[in-house]
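Of the protein chains in this complex, all but one are displayed in their positions.
Up next is subunit A:
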């Protein structure tokens, strides 16, 4: 029998959060959630609350925390503007499958629908960007609804859940009876593995002369890194990652071919259209990965290891799906895989890598012209951290440079806003990442545009002393849009040039040690100094103004039509 006692709805929230294993909450108080904050005040020893400087920052911090720990990120916000400020983070978490539970205060139930002060219909607003949402109007519902929220957020393909609690329900007394949610009759989080699908996949992989693996974040979410590595090594299969799959396999693994997609590596992109069997694992054939679908891997037999049935045949027709939890399906697959080697096929990757090295990578990592490149700054970070930092990127050129050049030795080390491409993601996400991985170095790599979208979170760093290392790669442009304007809009730089403030002074205003560098000879020492610093640190790197990210697949191009310049 579950224990019963009478408590307020707000206290029921605290007790349920603790029962669900929560110890960290990001949020921002306001009128309609005050009873919950009042209850929180009495639970400070068990539930740490981080006051962000904007509700959007709270969502991204919760995402960063969730991405490095695998735990559910938790957010509190008030009704009205507090709730609507969550929308970007919810959408980001939904498209990138990040487990998150947001709890919003709502006006009292008798005021619903009256356009009361700070009333907004957050259930309707958040519906398309949540895995599930629910409005609570009675305190007695809280334990059951919240445990269901956590179960939904973390099970199957994870995602964000929003629970809206009216103010009267927060005050109301009711019997507290908690039981962990373990099943919902209308929800099947994980499809039942069919051995016939696994056997067919094994048969194709064993017979393949030119196999290619493209893995995604599913490997990390499904904790199947070891199974993936065993598969890759056993059958000697060249393998590439999507943006969100990065760090699942160490960057210097000899079979790791880099990243696929719009700014991915030449070899895995081009050879997608040469392979005979394409093995997609925990990825969803995003348009930034596939380019033109009519010219994507048409020659290949495609196997798709996937947990979400709605992803199979959504973008790419797949003849051989394997629907299941990826750890389970790979474990079932491995004994059926024969040891193999593909020296000639791997040689094709080497040759293309050599071309990319000569035409693109050398100019980024060992530039001879004057302006600093983003690539050399990232390379310095790799060196200063022995490739073992958690790299949190924002969105734009610096993100693609970081995806291409940052190196990793352990999983859950790359945090990005992938599907939604949310500028302003990195600074708050890095705060969450640091709190989720206190013993690790967390470096946020941000562009000068994106930085200013959530720059107020420096206040959160100041207050919490989160030792986040912030690197702004400043080209005084919205660089990625500028690059497209240069290439596809006749260099008409419409609203992409930025007049920026003195970022060093701003950081110092928040008590964060700060420096700006613009010369090559100062770069490595400045990055070493930043990494050596025990507190948060801000480093601005003035990079060349009109640098471009290559290789590139222009919109509508095929993966085999990679542009190198």
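Note that contacts are C-beta pairs under 8 Å (C-beta built on N, C-alpha and C of every residue); 3 or more make two chains touch, one makes a residue touch a chain; residues count from 1.
Rule of thumb we're sticking to: contacts and distances are computed from a predicted model.
**Student:** UniProt protein name for the omitted subunit, picking from "Transport permease protein", "Acetolactate synthase small subunit", "ABC transporter ATP-binding protein" or "Cytochrome c553"?
**Tutor:** Protein name of the absent chain (UniProt record): "Acetolactate synthase small subunit".
**Student:** So one chain is hidden, and I want to know which residue out of A:21, A:254 or A:309 touches that hidden chain in the complete assembly.
**Tutor:** A:309
**Student:** Given that one chain is not shown, which residue among A:10, A:120, A:135 or A:328 touches it?
**Tutor:** A:135
**Student:** In the full complex, which residues of subunit A touch the absent chain?
**Tutor:** Looking at subunit A, the ones touching the missing chain are residues 123-124, 127-128, 131-135, 152, 184-187, 308-310, 313-314.
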